[in-house]
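Single-structure report; data block below.
All protein chains but one are shown at their positions in the complex.
For reference, chains read A and B in written order, and residue numbers begin at 1 within each chain.
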Amino acid sequence: MEKMISVKNLEKNYKSKKVIKGISFNVQKGEILCFLGPNGAGKSTTINILTGALGYESGEIFYKEIKIEKGDRKFKQQLGIVPQEISLYEDITAEQNLRFFASLYGLKGKELNERTDEALEIAGLTEKAKDRVNTFSGGMKRRLNIACAVAHHPEILIMDEPTVGIDPQSRNYILSSVKKMREKGTTIIYTTHYMEEVEEISTRIIIMDKGEIIASGTKEKLKEEIVNDKRFVIEVDDLDKVNLEEFYNVEGVKNAKIEGGKLNITTLTGVENLDKLIAILVNSSVKINNLNCETASLETVFLNLTGKKLRD
Amino acid sequence: MYRFSQIFKRDFLNLIFNPMWVFNGTLFPFLLVLVLGFLSSGSYEISVTAYDYYGVSMMIYVIFNSATISSNSFMEEKIKQGNMRIIYSPVPKSFMYTSKILASFVFSSICHLLVIIVLHLSLNVNFGGTNVLFVILVLLLFEFLASILGVMFCCIFKSENTANQILSIVINISAVLGGLFFQLGGFGKNVENISYISPVKWIVTDIFKVIYDKDFSYYLPTVIIIIVLSIAALFLCGKFYRTEDYI
Partner (left out) sequence: MINFIRNDFCRISTRKYYILISVLMTMISIVLGVYLTSNVQTKANIAIVTKSTTSNFQSKYANVTRLDKEPEKYELVLSKYDGVIIDKGNGKYAIDTIKNEDYRKTLEMVLKNPKGFNPESKDSRGIGTTIIGYLLMFILLQGVLFMFTLAEDIELKQIERIAAAPIYFIKYLLSNFIFNFFIVSLPAFFILAVMKEIFGYNIGFSLLEYAGLLGIIVSFGIAFAMFINVIVKVSDTANMMGSSIVVLTTILAGSFYSFENGNKILEKVIWILPQKDFLSFVQGLENGKNIASILPQLLYVIIISLVFFIFSIIKMKKDYVLRED
């Protein structure tokens, strides 16, 4: 697959503190690359360096194998940016905002009109085109924020936490728009700290923490390589009859505990031991009301890698 | 050129649709001249009226003050969010501040020219008669310098609030020293010499020389100094402006 962007050994300091510590990654054509990490991981800083808004101390950035310098305008022409802050003029209409920002990418005349209408449609704001932005809800502003980034048909779309603080309906709309854009061939770099979004849209994930990339790959690969546990959550009628020590004698069991009124047993994924676990419960005359198996999630991946929950 | 013109147009419209700025650029100067002229009218005779004095001095004051307009259009919170997107777009870095300078300059110049016309027609303020174009040229050049200064202060201090506070002090002290609100002639030679620290003093002296004595001896030096200061200030804008300070 064609490499759209290559980043090599990128370093950035803020005052005397290293905030990006020599990271390297590639962005393949047509993928949705999600940057995942807690607040302060360096996701937005990395994005802002790519967009040319921030400088960097050392490293190289390549666009289609050609090295680019900060502020390279040919590269910027191919980018569409959805900033974390809502970057709109609130005193003018949605259409006026779109027309202005699209014109900065050289669109004019008939093409500008068409692309403006198209972008409004993508954002689901055609009926609100003539309304001032300061009358919009948070979700509508976020959608317009995206529309302003796509009107000029960029090759690469960079979205920095585009769904922060909006209603579920708008969020779903945005996520489905992201998938549609990918289908049309746009390469998307998406930063977020919402696991569910990554689960839903990503083709590849980069996990960052404290200015470093700590893992990267597809979600399946990450789950497989990093998490080799699965967890059984069993609801029983009488927890007092359960002897936790017995479960440790079963091959593959790593942990057995009672949590939230339920029996939680963590065991290795490769070991088939469910029948033995059920047998222990049956022998103790414990009635099983419900049984769930939880396989590794990205939350677990993240927890394993960083020792903290994503939203800490 | 097209992209610059689009940014310029947006910046200009942001100014013109702000009633506060329009008031500041039109009604405020007129009222200032009217009130100060009224107050001092008894001290003057017919050949030169109080309005003649304050018509010119207050125009210089408000032109200098329009530095706050350009600093506002550069970094005011409401506009800053929209402006951020310009940083991401494929336009030269310099467009960011040059368009604001130009938009403020054009907006302020239009407002102030209108005020000059109204002052002349209603209060018969003498702006130089046949030499009026020379007077207007100096004022326009000063207008341009003021616009650059506003943006320059923002680039240096990274904050519109700070820039405005400092500009306010610099402008008011310059105005007092330059004798814009009241003549300092009666305070003696030492004070007169100190007043030349204020660039406003040279401008007001030059303009009154042109108007009342058709004397252009200060004209070229004044114009050159303003142009040189403008170029220096523009250079400093480029030097101090960083996109990172905007983010």
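To be clear about the criterion, a contact is a pair of C-beta atoms (placed from the backbone, for glycine too) under 8 Å apart; a residue touches a chain by one contact, two chains touch by 3 or more.
This is a predicted model, so every value here is computed, not measured.
A.B. asks: Over the full complex, note down every shown chain the hidden chain is touching.
C.D. replies: When the full complex is considered, the omitted chain touches B.
A.B. asks: Going by the contact rule already stated, which one of B:104, B:164 or B:243 would touch the omitted chain in the full complex?
C.D. replies: Considering the complete complex, B:164 is the one touching the chain left out.
A.B. asks: Quick one: which of B:32, B:135 or B:237 touches the chain that's been left out?
C.D. replies: Touches the omitted chain: B:32.
A.B. asks: What is the set of chain B residues that contact the non-displayed chain in the whole complex?
C.D. replies: 20, 24, 28, 32, 35-36, 38-45, 47-48, 50, 52-53, 68, 72, 76-77, 160-162, 164-166, 168-169, 172-173, 176, 179, 181-188, 190-192, 204-205, 208-209, 211-213, 215
Here is the rule we use: only the chains that are shown with their structure count from here on.
A.B. asks: Please work out the Cα centroid separation of chain A and chain B, and write it as a whole number of Å.
C.D. replies: Whole-Å distance between the two chain centres: 49.
A.B. asks: Show me the residue ranges of chain A that touch chain B in the complex, using the header's touch definition.
C.D. replies: 48, 51-55, 71, 73-74, 76-77, 79, 81, 83, 85-92, 97, 100-101, 103-106, 108, 148
A.B. asks: Which positions of chain B touch chain A when the two form their complex?
C.D. replies: Interface residues on the chain B side: 2-3, 6-7, 10, 13-14, 17, 78-79, 81-82, 84-93, 242-244, 246-247.
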